[in-house]
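Following: one structure in structure tokens, then a few remarks.
One protein chain is absent from this view; the other protein chains keep their places.
Chains here go by letter, A and B, matching the order in which they are written, and residues are numbered from 1 within each.
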Amino acid sequence: MIIKVISIIVLPLIALIIGFFFLGLSRKVIARIHRRYGPPISQPLIDVIKLINQESISHGKLFDMGVILSLAGSVILVLFIPFGGIAPLATSGDLLVIIYLMLLAPLGVALSGGEAANPNVSIGISRKMMLALGYEVPFLFSLLAVMTWYKTTSLVEVVKAQQSFLWAIFYLPLPAVAYFMILPAMLGIRPFDIVSAPQEIASGTAVEYGGRYLALTTIQHAFHIFIDIALFVNLFLGGGNLLTFFVKMLVVFLLGLFINAVFPRLRIDQAIKYCWKWPAILALVGLIIARII
Amino acid sequence: MVNPSLLIGLPLAFAFSIPLFGLISKKIEKYIPIIALFINMVISFMLIPQILKKPIVVSIGGWSPPFCINLVVGPLGILLATLISGIGFLVSIYAVSYIKEEPTEKYHILFLLLMVGAIGIVLTGDIFNLFVFFEILCISSYALVAYYKDKEGTEAAMKYLIQGSVGSSFILIGVALLYGFFGTLNMADIASRITSANPTYLFITLAFLITGFGIEAAIFPLNAWLPDAHSSAPSSISAILSGIAIKTGVYGVARMVYTIFNANSILLFIAFLGLLTLLIGEMCAFRQDDIKRLLAYSSIGQIGLIIFALGIATSLGVFASLFQIVSHALAKALLFLAAGYMIYRVGSKSIASLNGLGKKMPLTSFAFTIGSFSLIGLPPFAGFVSKLSIVYAAMQVKKPVFLAFIAIALIATIIEAGYFFKIVQNLYFKEGKNLDKITESSGYILIPIAILAILIIVIGVHPQFITGLLKASARELLERAGYIGWVLGGT
Partner (left out) sequence: MQLITILVVSFLGAGIVYLTGKFSGRVRDISAVLVSLAVVILVGLAYNQKIYTNFYSLPFLNLSLSLRLNYLSWFFAIIVAGIGFLSILFSLEYIKDYQGVGFYYFMMLFVNAGMLGIVLSADFLSFYIFWEMMSWGTYLLISYKGGKAVAAGLKYIIMSVAGSLAMLFAIVSLYASYGTLKFSSLASLLQIASPGYILFLLLMFVVGFGVKNAIWTLHTWLPDAHAEAVSPFSAVLTGVLVRMGMYGFLLIMYSIVGLSLLHKLGYGLLNFNYILCWIGAITIVIPTFTALLQNDSKRLLAWHGIGQGGYMVLGIGVATSLGIAGGILHTLNYAVCGALLFFVVGAIEHRTGGVRDLNELGGLIKRMPVTFIAGLAGISGLIGVPLTNSFVSKWMIYKTLIMENYPFLAFAAFIGTWGTILSVYKFLHNIFLGQLPEKYKDVKEVPLTMQIPMILLSLAIILFGILPGIPLKVISGIEKSFGVEPLSTTMFGMPKEIGELNLINILAVLLVAGIVVYLIFSLSAKSRRVNQDDNYAAGLFVPRGKYQYSARFYDQAYRIIGPYLHDVVDDFYYWLVGKSKSSFQIVRQIYTGNINTYALYILLFLTLLIFVKLGWGL
């Protein structure tokens, strides 16, 4: 019981640290690819601390509550995803619950942004929704392939089954590849940074955020990176202990970064079509194989 | 004990006394049919319990059957006689304020004669008398159709006259042939000896009779007169023609097929004809823009359903058919009366002109709605119980062909629902034009409409009021030995 409570407190902190590490790392890596020096890895954390102390503007109650909901939703999501064998709330919710809890963060941001009357926010939200519709198709196929293969909806069970024998990526390579292909879309990074495109729609949903609002959304983004990659590691790479889990996450993240950093930004319709084409077909084929065998 | 011959005698006497009353005062005339038919209705109601116990055979002229003209008042006869006098009574109330165009005197005489003919048809036990009463009915209705003396009415009456005359002559040929075979005109007597004649000749006779009665019964393709006649007659007469007159044709067909000829082999064909009539009637009705023509075609459809049920030939089938006769008579009389007065108020027969009347003539529209819902067969109205009985009767015989027939009949119901629901919407939910001066119908109009609407609901909610009589009537048709026994004695 006490271990549970401690892990409930500690796990979000670990996630936060890893998330910020990845955020900083990505800026550094991209800079190096662009032949720049880049900021220090701790830069995102420094930014957040600075932002928290800055004054900001608010458009109303929902503007505040949405941001809070978004971050809180991400925090609790961390508790449902096993991290190196720690999964304090795994018995309270399975993969289905996780899929639905993933909704809270974008819903919160959308509601919050909506109260401001800035058209750029609305455009950002609509792009976010459409992009989500795009990547959800291969994402759901991949998840279903795993759930069908292991005949369970529990993520803990999935991890356990992989640890006793081969990782899922060896049985289900196609869904794994599909998930990997849409990972940048889920994280909203290049070439899928359509939602927050600064040059087109002034950062979209974040346009009205300053100070603590921007700080909270940055924290939320850090969690988000952690969640999406941890989910991948759990689903396809067999989880692991604390150390191996982190290493696997790092490998996945860097791999994704290297591949995607060189692409230009897509248009939203290109993004949807992309998601519905190769990733979806691969994941679907994987699902059919999982269903038949 | 009341003598059933009064049922025919009284209206006849009153009919010819109308000119005499006219001498006293012009105003009295129009109340004479009400009085006559009210008495008739009371008498027939009084006779019902008696007849359910034991049918009454009245011999005229002192001889005993089969050597005399006689009336056979069985359950079927009294059922239809009650229905005829009841609806006739209500329509005559309606006519008091509806019929204003001269010569009203002639209208009332002809109307009573029509009643005499109809009641005579269902009560007589003599086939030649049947023909005579039939002619009385037909001739008075020819005249009444042309009552307004406009082009439309005259043309319709002319067409009706020609086709009706062909029918009458066919009946006469049939009657003559029968007389030639058996030397008797008493229906029970013919029925008892029917097996002694050559089946082929007999069938040809039956074919003539069915065609003859079929014209009045509006079986397809003998019904071409009906849409014209029913739509151009005064609405009170349309109500009578649709509610009652065509039913006497059905009665004729049923009496011939079941009682006299015992022609079981032709029943399937009759059912098929009924189905065809139903389909064609509903299809044509769907495409009408004239409310009275629409109702007339709908009558064809309903007659089709009645004939279809008659062709099922089980006790339940005949029961259902008779039930449908009653429910259709009530509903269609109601619809014609209500529509007639709406037409009178708005001055046009087109369906579109009824738009928005629900607010101006709430009671009339409400009654119209009840009537149309009952015809579609929606609970809790009378039409539902009768339609349910028909469906059940068709299913109960457990023959695939009837299963297919009833499925088609149900599809026809969808078409029927299509046009009736549209009219109801027109009444209530569409905006009308130039409705400012329109007011609710007056008392003489509303009373019969309201009574019919109440009857439809009462029978729909508590069908047991009439099912006993209907069951007995169905038995009368199916057990011909019983009928022969009443008239000729013995079993």
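Keep this in mind: contacts are C-beta pairs under 8 Å (C-beta built on N, C-alpha and C of every residue); 3 or more make two chains touch, one makes a residue touch a chain.
All values reported here derive from a predicted model rather than from experimental measurement.
Chemist: If the hidden chain were put back, which of A:Ser26, A:Asn118, A:Thr205 or A:Asn234 would touch it?
Modeler: Checking the options A:Ser26, A:Asn118, A:Thr205 or A:Asn234, the one contacting the hidden chain is A:Asn118.
Chemist: Hey, which of B:Asn70, B:Thr104, B:Ser299 or B:Thr413 is the one touching the hidden chain?
Modeler: The one listed residue touching the chain not shown is B:Thr413.
Chemist: One chain isn't shown here. Among B:Tyr148, B:Phe203 or B:Tyr444, which residue touches it?
Modeler: B:Phe203
Chemist: Which listed residue (B:Asn3, B:Gln425 or B:Ser442) would be found touching the missing chain in the intact complex?
Modeler: Of all options in B:Asn3, B:Gln425 or B:Ser442, contact with the hidden chain holds for B:Gln425.
Chemist: Which is it among B:Leu185, B:Leu222 or B:Ala338 that touches the chain not included here?
Modeler: Among B:Leu185, B:Leu222 or B:Ala338, only B:Leu222 touches the chain that is not shown.
Chemist: In terms of residues, what is the contact footprint of the unshown chain on subunit B?
Modeler: 158-159, 162-163, 166-167, 170, 200, 203-204, 207-208, 210-211, 214-215, 221-222, 224-225, 227-228, 265-266, 268-269, 280, 283-284, 286-287, 319, 359, 373, 376, 378-380, 384-385, 388-389, 391-392, 395-396, 398, 406-407, 410-411, 413-415, 417-418, 421-422, 424-425, 428-431, 463-464, 467, 470-471
Chemist: Determine and list the subunit A residues touching the chain excluded from the picture.
Modeler: 8, 12, 52-60, 62, 64, 67-69, 71-73, 75-76, 79, 89-94, 96-97, 99-101, 103-104, 107, 110-111, 114-120, 122-123, 125-126, 129-130, 132-133, 136-137, 140-141, 144-145, 147-148, 151, 153-154, 202, 207-208, 211-213, 215-216, 267-269, 272-273, 276, 287, 290-291
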